[in-house]
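In this view, the complex is presented without one of its protein chains, the others remaining in place.
And now, subunit A:
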Amino acid sequence: MVHWSAEEKQLIASVWSKVNVEECGAEALARLLIVYPWTQRFFASFGNLSSPTAIIGNPKVRAHGKKVLTSFGEAVKNLDNIKVTYAKLSELHCEKLHVDPENFRLLGDILIIVLASHFARDFTPACQFAWQKLVGVVAHALARKYH
């Protein structure tokens, strides 16, 4: 089980309470598809992904980004039980979606940058540490049921 210090929990909760899940989720997913274009391979059904402008404005990208970050919120609510929280999602990503777990790490890194751009100096080094740890734990949990 992952150990979270009281400070880490507080830093995570404090940032999360101010996150606009719809906006940040949309932005994180759009940036993933723009910065690492090969990730578009999973979204052939999303329509126009032909340019950064198209990706940012794509309503399916926005909706899916919101969905992904909303799910991330489950980890924030269940820090002491992330493995169990994501067990079914892990199976889904392996058996149905066939997503290389490396992509979870890429999205995690992008999310950190999006949070940094929104929180500026409030996103202190300690904050970055706690959140980088969290995205790593989430990525690990999502990869855990792969076979």
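We take it that a residue touches a chain if its C-beta (ideal position, glycine included) is under 8 Å from a C-beta of that chain, and two chains touch if they have at least 3 such contacts; residues count from 1.
Heads up, the rule we're going with is that contacts and distances are computed from a predicted model.
In the listed set "MTMR9 protein", "Adaptor related protein complex 3 subunit beta 1", "Integrator complex subunit 9" or "Hemoglobin subunit alpha", the entry agreeing with the UniProt name of the missing subunit chain is "Hemoglobin subunit alpha".
Among the residues A:A13, A:V84 or A:A126, only A:A126 touches the chain that is left out of the figure. Of the listed residues A:I34, A:L49 or A:I82, the one in contact with the hidden chain in the full complex is A:I34. Although one chain is hidden here, its contacts on subunit A can still be listed: residues 30-31, 34-35, 52, 55-56, 109, 112-114, 116-121, 123, 125-126, 128-129, 132.
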